[in-house]
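With one protein chain removed, the remaining protein chains of the complex are shown where they sit.
First chain written, first letter: the chains are A and B, and each begins at residue 1.
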Amino acid sequence: MLDGIALEKKGIPSAVICTDAFIVTGKAMAAAHNAADYPFIIVKHPIASSTDEELTEQARMATPQVASMLQFGKF
Amino acid sequence: MQPTTEIKPQTNLVIFDPTVEPVSEGFSQAPRGGTLQGKVVGLLDNGKYHSDKLLKKVGDFLMKEYGVHKFVLVKKPSAYRPAPPEQLEELIKECQLVVAGIGD
Partner (left out) sequence: MPRKELLSRRFEVKDSLEAIEFYFQKGWTDGLPVVPPTEDRIWEMLDYVKKEPDEIIGQIPVRRRVITAEKIAINAVMAGCLPAYMPVILAAVEALCDPAFSVHGPMTSTSGMGILLIINGPVIQDLDINAGENLFGPGRRANATLGRVIRLILMNVCGAIPGVLDRSVLGHPGKYSYCIAENESVSPWEPLHVEKGFPKEISTVTVFAGDAPHQVYNTLSRTPEGILTTLADVMGNLGRLTIHPNGEFVVVIGYEHMKRIAEAGWTKSDVRRFLAEKARRSIADIKRCGRMAGDITPEDEKTLYPIVQNLEDILVIAAGGSAGSVSACIPGWTGIEHSRSVTKPIIY
């Protein structure tokens, strides 16, 4: 989250990905940096124990939002 | 509702707030260019298990479906700290856009 915020401040359009278990924590960190409304892309927790096929599916689902975030700053 | 000033004997107790709010400067998103065609995308891997795999798969889709030219994958030294400023500087020399993750 913080890296995305730091990069945006440097003028680099960024997209942050986080699992659904950490939405509250991601929002709290964004809020601490005055970026409470900064959108981030949610994938399903946990990725650590996901299979290759599951990861591909997660990436397929996330990519349109990532693309939208990078192009328009929202999704 | 009772006014709070109604009962105010000398024995009232004044107590203090132990908490702190974050102190932060303003934030606004970087201006967007609207297209991903021909762009170089940085993938900033926080080092959490499988983050690199998932980011690369997103990178592949961005190339295949959105015309991204290529992606560059870098790994942070620690998932629990912000990326070192030099690492970000190095990354954005080559990349116009960045995808960071995966918070897990």
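By our rule, contacts are C-beta pairs under 8 Å (C-beta built on N, C-alpha and C of every residue); 3 or more make two chains touch, one makes a residue touch a chain.
The structure presented is a predicted model; accordingly, all values stated were derived computationally and were not measured.
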{"item": "Interface partners of the hidden chain - shown chains only, full complex considered", "value": "A, B"}
{"item": "Contact with the hidden chain (one of A:Leu7, A:Met29 or A:Met69)", "value": "A:Met29"}
{"item": "Absent-chain interface as seen on chain A, which is shown", "value": "2, 22, 24-25, 28-29, 32-33"}
{"item": "Touching residues on chain B - with respect to the absent chain", "value": "4, 7-8, 11-20, 22-24, 77-82"}
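Rule of thumb we're sticking to: only the chains that are shown with their structure count from here on.
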{"item": "Distance from the mean Cα position of chain B to that of chain A, given in whole angstrom", "value": "8"}
{"item": "List of chain A residues in touch with chain B within their complex", "value": "1-19, 21-22, 25-26, 31-35, 38, 41, 43, 45-48, 50, 52, 55-56, 58-60, 62-63, 66-67, 70-73"}
{"item": "Residue ranges of chain B in contact with chain A within the complex", "value": "22, 24-36, 41, 44, 46, 48-51, 53-55, 57-58, 60-62, 65-66, 76, 82-83, 88, 92, 95-104"}
